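Below is one structure; the comments refer to it alone.
With one protein chain held back, the other chains of the complex are shown just where they sit.
Which chain is which? They are A, B and C, in the order written, and residues in each are numbered from 1.
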Amino acid sequence: MRSSRIRFPKFLLANAPVLSIIAVLAAVPPFITNMYYVQVLVFIGIYAILTLSLNLLNGYVGLLSIGHAAFYAIGAYASAKLSMELGLPWVLALAGAGAIAGFFGYLIAKPTLRLSGIYLTLVTLGFNMILFLVLQNWMSFTNGPLGIMDVPPPSIFGFVLSSRLQYYYLILALVLLTVLSMHRLMTCRFGRALTAIRENELAAEATGVDTTRYKIQAFVLAAFYAGIAGSFYAHFVKYISPDSFTINESFILLAMLAFGGQGNLIGPIVGAAALILIPEAFRPLQEYRMFVYGGVLIVMMLVRRQGLLGGRSYSLRWTRFDSAPARIYERGDKFLPEG
Amino acid sequence: MIKKMAVTGMMVGLILAGGIAGLEPALAAGEVKIGLSAPLTGDWAEYGNDFKRAVSMVIDKVNKEGGINGKKLELVIADSRGDAKESVLIAEKFVADPAIIAQVGDFSSSSTMAAAPVYEQAKMVQISPTASHQDWTKKGEFMFRVVATQGYEGPYNARWAVNDLKKKKIATIYINNDWGVDANKYFVGEARRLGAEIVAEEAFTPGEKDFNAVISKLKRLEPDLVYMPTFYADFTAILNQAERARFKPTVLANSSLFSVKTLEMGGRAVEGTMIPVNYFGSDPRPAAQNFTKEYKALYGTDPNQFAALAYDAAGVLVAALKAVGTDSRARVREGLIGLKGYEGATGPISYAEGRDPAKLLVRIMIKNGQWVLYKP
Amino acid sequence: MPLLQIAEVTKGFGGLKALRDVSMQVDEGEIVSLIGPNGAGKTTLFNCITGTMPPNRGSVRFRDEEIVGLPPHEVARRGISRTFQHIRVFGQMSVLENVMVGRDFKGRTGIFSALLRPPRVGNEEAENRESCMDVMALFGERLLPRLNQPTRELSYANRRRVEIARALVSGPKLILLDEPTAGMNPNETEQLMDLIRLIRDRGHSVLVIEHKMKVVMAVSDRIVVLDHGEKIAEGPPSAIAADPTVIDAYMGRRQRAQAD
Partner (left out) sequence: MPSFLFDQFINGLTQGSVYALLALGFTMIFGTLRMVTFAHGEVYMMGAYMGFEIIRLLYPSFLLALLAALVATAMLGIVVELLAFHFLRNAPHATSLLVTIGISILLVNLAQKIWGPETQSIPFGRIDQLGNFEIEIAGVYITFLQIAVLGVTVLLMLVLYFVINRTKLGMVIRAMAQDYEAASAMGVNVNVIYMAAFAIGSMLGGVAGVLVGVYYNMFYPTMGGIYGLKAFSASVVGGLTSLPGAVVAGLLIGLVETFSVEFGASNFRHVFSFVFMILILLLRPGGLFGGKEMAHTRGD
């Protein structure tokens, strides 16, 4: 029986790549003097969560949704309303926003899942347009184009966030929670079912996978995560208005996912980072910036359609030091290729 | 293999170019910069470019006259696409650059309001030529406005319509964005208080082109005045289509329409339109005349209301800098508040009683295809 | 009481009647072959049994329970698993994952238990892996060395074996094999015949669609013959081999063709 004393270093070594990335992300920012860069990292965090949530649908289940900004909007408005009108502390407003967005995910998924491919995509597009128009015209509830202002800053058990670094660590925590939770979901029965649906829905159904239920669950989860990102955005910028959640926003999310690559947890994050850094980096070009944005999108899709890191699933573990629970499949083991 | 190289080449190129472009330009000793955040692309690109032209004009003039206390001013222009996320990032970029001492912008209320907390925290003046959201200046101490708020222009127009023009049955058609909603709300509130009957309030989504349905509806209601807080493109479309439907109401609108485009695209359909303006091409006041001459000489077209407002935003900023010097951001705020007797292209501007300047409005109208002073 | 009882199943696509009043049954521990010329309705019958395409009329009773109208995943959970005529494996998933999906419906790991990972989840995964290894061991050296390889990289025969392993791993009462030996060389076909017998000995009843008469005659306890959507014969291999209507159905087509 391995004593835990020996197992712990093994755990560290096996997950060294992941842990070192997290260490760098946590340790470096305090030393960055220019808050602009920290702020860019915060936006990358928001869009990483959004792209990861879209990846659940497009990348894992293979459902093409082009109206995902709708759930982002629902999360933002729900969180603002919950904290301002019901006076909920931020943590509850965050959870509430995620739940409400998830509920709308359910409302959209339930009736439309029997539709195939392009028709489901068009329903998500329609939903995004409708939600945008409702946000813009429902004066009494959303204050329409005037938007909602003075959204309170996030507060965790009484500690109110103020400095940009605190916002950075909050979004870093949310991103890590998102990645950890998605990793856990994907590496067990739930994840296999979603991937099976993408690979061959008919075979999955015949093998006992309740495809409709799983697709609905995937939709609810994707909407939930987008709601979380929306809630953070609302309390971070403290002013939300409908024109931050238009159909173009959904296109940007789709572009980030396609650019970074889908079907794994690393591609979406890389995609979000790239498509926020590129416009920022080319800001001095002013109006020519958008030519770079459009051009990069087209070239990437033509040259490498699965995106930078798409098409395969990555494991950042050094298997040599793998301290995973004692491997029980010896019979297969001796055939396993080394490393 | 070629594909792989193409992708890596592209990525390396992007990062390198980005790195170089993103680097903080080496800070020349004593250099002073002013930031301009405006929508150079996207739906409001037209007005972003008005800002760019007017503000650069002011900065170039100041530099020609030897800058401020010997220091040249540099204008840093950033494209916000009218998007809240972009304007927050621009605000961070400006605030992080110690050389930038104050900021002009943004165009739409939503991007201006989203960026306000960043400027407030850095105690840097954010002066917006056109943001009209009523509560924007309450967001902090460093928010300054050049345009009169709709809380001021709305009731003014209502009094003009009900008391002076004696109109009883009024309909409104307004663009459904933050400016339009406020413009309609304050006008209708005051008009009702003055006893007028509001027969219809028709909002339309920005980008709308077909107004026949609204026109037919208003034709049936026969209002004796139509109040139209819109921009020139929608305004001329509505009136052209109204003319085709033989619907010729008395029209009252807002300062946003003051531009040669309104005349060009409206033709005879816009004859008789009345609007209050801060800035007016043939306004005899010297400040307005100089601005019109300089702008036309430099850019070859007549300036519109938005260019005038941006010109004044940069103008008051320069005046404040001349008064308090260019070493501390916070003092720029005092400079602005302490401004006395500043004559802008859009009229006298003073922030003594508050950062929403009370602007005097001049009544003009379109007569034989020209903007002229309004005579009852 | 027969394991599977099919009574007067009819299935039409618009005017075309793919199946007309087909009745048959499969008993416990029996290997039944379903044969007939192309387009006789064999795969359609499979689709009617498994719920992929519910029949227009007729009933399908499995362990004395009516299963017409149940979605395919419910049919699978009741103990009927199947393979497909055109191999349907999860290409990008590894061989091990493919087979594990076959048994996943027995697990109880929902979203929350997946997130919180109580020990039960770990045990369930390990147990699942364990039974997958047992089933794959049936294929000797074919699958075990390739556990972590994406299934799309495997040979045609190996992908077919993954599909069979996936169908077996949930311990079904009845397994439907749709042309399992298609595209296999004689040696592989021989091995598959042994496998079918082994499956039956491990307590699974088998209903197999097969074209190779050598396999059908050697493996089947009973044979059902379909032609143009109708059952034209049923019985032990010896009777079917001599049955004139069967010969006519297979041979007659050629004679009639020559006569025209």
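FYI, a residue touches a chain if its C-beta (ideal position, glycine included) is under 8 Å from a C-beta of that chain, and two chains touch if they have at least 3 such contacts.
Nothing here was measured: the structure is a model prediction, and the numbers come from that model.
Visitor: Return the single residue from A:130, A:160 or A:173 that touches the missing chain.
Guide: Checking the options A:130, A:160 or A:173, the one contacting the hidden chain is A:130.
Visitor: Of B:202, B:283 or B:312, which residue touches the hidden chain?
Guide: Missing-chain contact among the listed residues: B:202.
Visitor: Using the document's definition of touch, tell me which of A:255, A:277 or A:308 contacts the absent chain.
Guide: Among A:255, A:277 or A:308, only A:255 touches the chain that is not shown.
Visitor: At which residues does chain B meet the chain that is not included here?
Guide: 41-43, 45-46, 48-49, 176, 202-205, 207-210, 212-214, 216-217, 219-220, 232-233, 236-237, 240, 244-246, 261, 264-265, 267-268
Visitor: Where does chain A touch the missing chain, residue by residue?
Guide: Residue positions of chain A that touch the missing chain: 58, 64, 66, 111-112, 114-119, 121-123, 125-127, 129-130, 133-134, 136-137, 201-202, 247, 251, 254-255, 258, 287-288, 290-291, 293-298, 301-302, 305.
The working rule: only the chains that are shown with their structure count from here on.
Visitor: Taking contact as defined at the start, I'd like the list of chains shared as neighbours by chain A and chain C.
Guide: none
Visitor: With centres defined from CA atoms, tell me which chain sits nearest the overall protein centre.
Guide: Going by the distance between chain centres and the overall C-alpha centre, it is A.
Visitor: With chain centres taken as the means of their Cα atoms, state the distance from chain A to chain C in Å.
Guide: Roughly 40 Å, centre to centre.
Visitor: Approximately how many whole Å separate the CA-defined centres of chain B and chain C?
Guide: Each chain reduced to its C-alpha mean, chain B and chain C end up 72 Å apart.
Visitor: In whole angstrom, how far does the Cα centroid of chain A sit from the Cα centroid of chain B?
Guide: Chain centres of chain A and chain B, defined by C-alpha means, are spaced 37 Å apart.
Visitor: Can you tell me which residues of chain B touch two or more of the remaining chains?
Guide: Touching at least two other chains: none.
Visitor: Residue numbers in chain A touching 2 or more other chains?
Guide: Not one residue of chain A touches more than one other chain, so the list is empty.
Visitor: Along chain B, where are the residues that touch chain A in the complex?
Guide: Checking each residue of chain B against chain A gives 3, 6-7, 10-11, 14-15, 17-19, 21-22, 24, 40-41, 45, 77-79, 81-86, 88-90, 92-93, 95-96, 108-110, 113-114, 116-117, 133, 135, 139, 176-178, 180-182, 203, 205.
Visitor: Please name which positions on chain A make contact with chain C in the complex.
Guide: 181, 184-185, 188-193, 195-196, 199-200, 202-212, 217, 221, 263, 312, 325, 328-329, 331-332, 335-337
Visitor: Enumerate the contact residues on chain C facing chain A in the complex.
Guide: 50, 52, 71-73, 76-77, 81-82, 84, 88-93, 96-97, 100-102, 104-105, 107, 109-111, 114-115, 117, 121-122, 124-126, 129-130, 133, 136-137, 141, 144-148, 166-167, 170
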